[in-house]
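Just below is one structure, and these are the notes that go with it.
As you look at this complex, bear in mind that one protein chain is not there, while each of the others sits in place.
And now, subunit A:
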Amino acid sequence: MGLKQSLHKMKMKYEGTKMAPAFNAIHTFLYLPNETTHNGTHVKVADDLKRTMNMVIMALVPCLLFGIFNAGYQYNLQTGEVTKALSFFSTEFWNFSNFSIGAWKVLPLVIVSYGVGLLVEFIFAVIKGHEVEEGYLVTGMLVPLIVPVDIPLWMLSVAVVFGVVIGKEVFGGTGMNILNPALTIRAFLFFAYPTWMSGDKVWVTGAVDTVGQPDAISGETILGSLAQNKGFADWSMMDQFLGFIPGSVGETSKLLIIVGALILILSKIGSWRIILSTLVGALSMGLIFNGVVEMGWIDESSKFFGLMNVVFWQHLFIGSILFGAVYMATDPVTASQTNKGKWIYGFLIGFISIMIRVFNPAYPEGVFLAILLMNVFAPTIDHYVVEGNIKKRAKRLKVKTA
C-alpha cells in the first residue's frame, strides 16, 4: 500500500495546481482512486476506457514478443547463425541470441513511441487542464509493431509528435479523431521518409548497413519479390502462417494475430463484423484478379502478373492485411458506428487493400492507406445508413397509421 499512499499524498499536494492532471493520471493508471462513492447505486461496468485499452494491449503482446524474436531470427538466419525453423516451437527460433538482437532493436522503438507520445499527451493535458486521456496507450503499442525494425528513432519521434498533435489533439483528444492515429503516424513516415519505409533494404535489421558488401543481408519481403515477378522466394506457406518471414515488427505471425483477434472478439472490444467483412472484401478482390488471369487478359509480360496470379486466399497470409483487419480497422473511434455501416466499411477496406497491393506499383502494401481512406468515408457511410433507417421507419409508420 506504500506506493498507493504516497501517490495519493502527492496528488493531494498538487491538487488544484497546473500539474494535477499528470499526477492524477499516474495514480489512476496504477490503482483504483482513493475517493470512491460509498452510498447510492451506480452503473457498474468493468470495461472503462483504461481497461479496454489494457485488453487491446494484452492482445498485442503476443505479436510484440514474436516480433522481437523474429527480428533477431531474420538477422541470424541470413548471417548463418541459425538454420530455418521448421515448427512453431523450434529452438532455432525461440533462443536467447534471437531475443537479444531483437530486443536491442525493438524495445527502443517501444520506449520512444511511448515516451514521446505520452509526453505530448501530458503537455496537452496540463495546458488544457483536463485529465490525461488513455487513447495513446494502444496507439503507442501499435506504432512499433507497424514500422520496419531499422527505422531511425528520431524519425519515429517526429512522426509520433505529428500523429498525436495533428491526428488527435487538434480534434479535442481521444475519441474525437477522424483518422486512426497509429496509421497517421505510419502514413507520415511513409510519405516523409519513403526510403526507410519501403523497398528491399529495411525489413531485416542490418540490411541497410551491409548494402554492397559480399555478405550483404537482403531485406526483401514476400510482397516485394512477388511484385517483381520473382514468386514467393523460398518462404513456404507454413513460414507465412507462423510468421517466420521478414516484414514490419508485429505483422508477420498470422497465428498470433488470430489469437489476438479471438481475445478482441470474445471481450467484445473488436467488432467481428469489421474483421469478417474486411477478409471477405480482400478475398473477393483476390478472386477477381484470379479471374482476370484465368481469362487470359493479362500474361506474364505484365508487371502486375506476379501479384495477380497469387491464389486468392494466399493474399491473407502475405503482407499486413490480417494485422490491419484485426487491430487497425476495428478501432472503435474511426470505424463506422452502425452495424450495416461496419459491413460496408470493412468490405471496402479489404477490397481496396488488395487493389492497391496489386495495381499500385508505387506502394508495395496498401492496407494502411485503404484503412485511412475508409476512415475518411466512415462518417459518410454512417450518415447514409442512419438516413436509410429513418426513411424505412417513417415508411413503416405510415403503413401502420394508414
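What we mean here is this: a contact is a pair of C-beta atoms (placed from the backbone, for glycine too) under 8 Å apart; a residue touches a chain by one contact, two chains touch by 3 or more; residues count from 1.
As a working rule, contacts and distances are computed from a predicted model.
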According to UniProt, what is the chain that's been left out of this complex called? Choose from "Potassium-transporting ATPase ATP-binding subunit", "Na(+)-translocating NADH-quinone reductase subunit E", "3-isopropylmalate dehydratase small subunit" or "Glutaconyl-CoA decarboxylase subunit beta". "Na(+)-translocating NADH-quinone reductase subunit E"
Just to verify: which one of A:Ile68, A:Ile101, A:Leu179 or A:Val249 makes contact with the chain not shown? A:Leu179
Out of A:Gly291, A:Pro332, A:Pro361 or A:Gly388, point to the residue that touches the absent chain in the complete complex. A:Pro361
Kindly state which of the options A:Gly167, A:Gly270 or A:Gly319 is in contact with the chain not pictured. A:Gly167
Listed in rising order, the subunit A residues that touch the chain left out are 128, 166-167, 169-173, 176, 178-179, 184, 187, 191, 194-195, 199, 201, 211, 352, 356, 359-363, 366, 369-370, 372-377, 379-380, 382-383
